[in-house]
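Of the protein chains in this complex, all but one are displayed in their positions.
Moving on, here comes subunit A:
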């Protein structure tokens, strides 16, 4: 590979290697697809890993029902273009079945609820491995996770009982009922993902690029105004030019004021940014250990 690449190509070699280990070691793997840039990168890596064959596992999307419409449109277009198999499971169904309870109040979000829908889908399809786009640079509990992360019967993660992971030998042996969460782009940073997107010419949902939308300001963050966000009378929506650094549930993903409307502009913006990517994710701000606690109960 040319040395002029800014993206560290060793990371791509590693990710493809991990994808192939999943396909070989497990009987029923799935790729967790959210429509965000990290899972779009995973799909691209999977296509490369198995070319000229089709991706040998389905994409699983846990739809919170509070997604940005742009994300869903992009997802469907990607599936049509790549011929990937898509499975969608809905948080609304888990609510209707009485398995989870919708949060109430100003900070209500369905982010926590999707764990139950995910675990149900794993059980329904008997998935033994779920590939996710999590990166260790995102959050300090994530920084501790192995590439093959063994989860118990309840999808739970026990940080103290992680298997040693030596050289590139990945041990995916599990007991019936357990599953493994696999993170092929663990060692990538936000900037690595963007440089890869640039060099590989990947398409992304329009949300990542600067656009005008109706927002409200709360606690110094800019929230996308939608029917799902509960606002107080003093929170008056206004139009602003923004973009999103992460794409999650509409109720927990804040926008950043930005004029960056190309991948190059975004890369320059990240290089100058003083706030981390997940600094605008309310799900992480609930407590110092919010991510670890979610992972203990099965969050990906």
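The criterion applied here is as follows: a contact is a pair of C-beta atoms (placed from the backbone, for glycine too) under 8 Å apart; a residue touches a chain by one contact, two chains touch by 3 or more; residues count from 1.
In this text, contacts and distances are computed from a predicted model.
Candidate names were "Sugar ABC transporter permease", "Nitrogenase molybdenum-iron protein subunit beta", "assimilatory sulfite reductase (ferredoxin)" or "sulfate adenylyltransferase", and the UniProt protein name of the unshown chain is "sulfate adenylyltransferase". When the omitted chain is restored, the residue from A:92, A:162, A:206 or A:226 that touches it is A:162. From the options A:13, A:102 or A:203, the residue with contact to the chain not on display is A:13.
Per the touch definition above, the residue from A:63, A:128, A:192 or A:249 contacting the chain not shown is A:192.
Contact between subunit A and the unshown chain involves residues 1, 5-8, 10-14, 16-17, 20-21, 23-24, 47-54, 136-137, 139-144, 159-160, 162-169, 171, 173-175, 186-187, 189, 191-192, 273-276, 279, 288-289, 292-293.
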